[in-house]
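Missing here: one protein chain of the complex. Every other protein chain is in place.
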Amino acid sequence: MDATRPLDALNMARGKRVIVELKNGRTYVGVLRAFDIHINTVIEEAEEYVDGAMKRKLGMAFIRGDTITIISPQ
Amino acid sequence: MDATRPLDALNMARGKRVIVELKNGRTYVGVLRAFDIHINTVIEEAEEYVDGAMKRKLGMAFIRGDTITIISPQ
Amino acid sequence: MDATRPLDALNMARGKRVIVELKNGRTYVGVLRAFDIHINTVIEEAEEYVDGAMKRKLGMAFIRGDTITIISPQ
Amino acid sequence: MDATRPLDALNMARGKRVIVELKNGRTYVGVLRAFDIHINTVIEEAEEYVDGAMKRKLGMAFIRGDTITIISPQ
Amino acid sequence: MDATRPLDALNMARGKRVIVELKNGRTYVGVLRAFDIHINTVIEEAEEYVDGAMKRKLGMAFIRGDTITIISPQ
Amino acid sequence: MDATRPLDALNMARGKRVIVELKNGRTYVGVLRAFDIHINTVIEEAEEYVDGAMKRKLGMAFIRGDTITIISPQ
Partner (left out) sequence: MDATRPLDALNMARGKRVIVELKNGRTYVGVLRAFDIHINTVIEEAEEYVDGAMKRKLGMAFIRGDTITIISPQ
């Protein structure tokens, strides 16, 4: 990977399945559709995990950037 | 969905029922009427859920953006 | 309601009784007199509720915006 | 009261005794001398209350705005 | 005191012993040497108090403004 | 080291293995690929540690800057 800016690296994950982890301990897994400079993030085919167990399927989920700790392609 | 910016994706949910989850664990369900760049959000026909149980019906609810974790169309 | 921006919707509640809920769990009920873009809010004839019980009557209360979770007309 | 902006309303309390409540649960009562747009606030003849009991008398107290939840004239 | 802005009031405490209280419950007492608009504060001959007991003597202490709740001249 | 600005110092760790510690107590170890002025950070060959034990291997991890406490080259 040659991206020298974090958002460029994140951009390479667009359209791929990513894990999004939140400050409240919840994890969302879905296809990364969009993000902005605040790291507000939209994923589709989202699944919510609490304590490792899948809790809900959500269609599209808008996640406010300031609640996110990490985003990682699966 | 072709929205490449998170707020565009959120805009496609305008007028639809959405789930809004807060950092304090509460959930609001209602019709998405308005939001701004801070994700300050207005929903109508709002219902408040605490620990999964419906607690109150509110008419219009203005939700301050920085308390929101996720917004998802039902 | 046709307000497309959250603050326009909030403006329609000006002069009406509103519920203001705070991050610390307290609730204030009073007449919405003023607010600004930070959601700093002034209510009059304010009553403070803690755990559902009315605790104090306050005349005017200035509430710092960043402590607010939701504002809803009664 | 005709103040349509929160800081105008707060300005009407200048020189009067106010209650200032903080996010950490402490309460300060004193004469409102000064405040700014961050709600940094200066009171004089300040008394500090913890759990409803007066704990200390302070002369002048500068209170950082982001720790404040509400300000209310006594 | 005629200072109408909070930082002017704080400026009058420059060179005097002040109490600086932090969000984490710690208290620092020392001579107020400098502060800025973020309320980043420098005190000298600083003493740190935890639960009311003097814990450490520090020479100069730079205190990050956003951790401060109140500053009060002794 | 002659870097006089923190980001210059961080830049010297680019391409090296670093430890990234988060406010939630988690630790990530990986190759520092990118960071920006918000300290949003991208590491590769990332390993996640919880309470000192390696929990997961992640390929690339985007870490939101405001969740980071320290970054240190191994």
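Letters A, B, C, D, E and F mark the chains as written, and numbering starts fresh at 1 in each.
Assume a contact is a pair of C-beta atoms (placed from the backbone, for glycine too) under 8 Å apart; a residue touches a chain by one contact, two chains touch by 3 or more.
Nothing here was measured: the structure is a model prediction, and the numbers come from that model.
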item: Touched by the hidden chain, restricted to displayed chains; value: E, F
item: Interface residues of chain F (partner: the chain not displayed); value: 1, 3-10, 13, 19, 23, 39, 65-66, 68-73
item: Absent chain, residues of chain E that touch it; value: 22-24, 26, 28, 33-36, 40-42, 44, 46, 58-64, 66-67
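To be clear about the criterion, only the chains that are shown with their structure count from here on.
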item: Neighbouring chains shared between chain C and chain D, ordered by label; value: none
item: Chains touching both chain D and chain E, listed by label; value: none
item: Fraction-based call for chain B against chain A, same above half, different below; value: different
item: Chain centre separation (chain A, chain D; CA means) in Å; value: 41
item: Chain centre separation (chain B, chain C; CA means) in Å; value: 18
item: Chain F, residues touching no fewer than two other chains; value: none
item: Chain contact topology (line, ring, star, complete or other); value: line
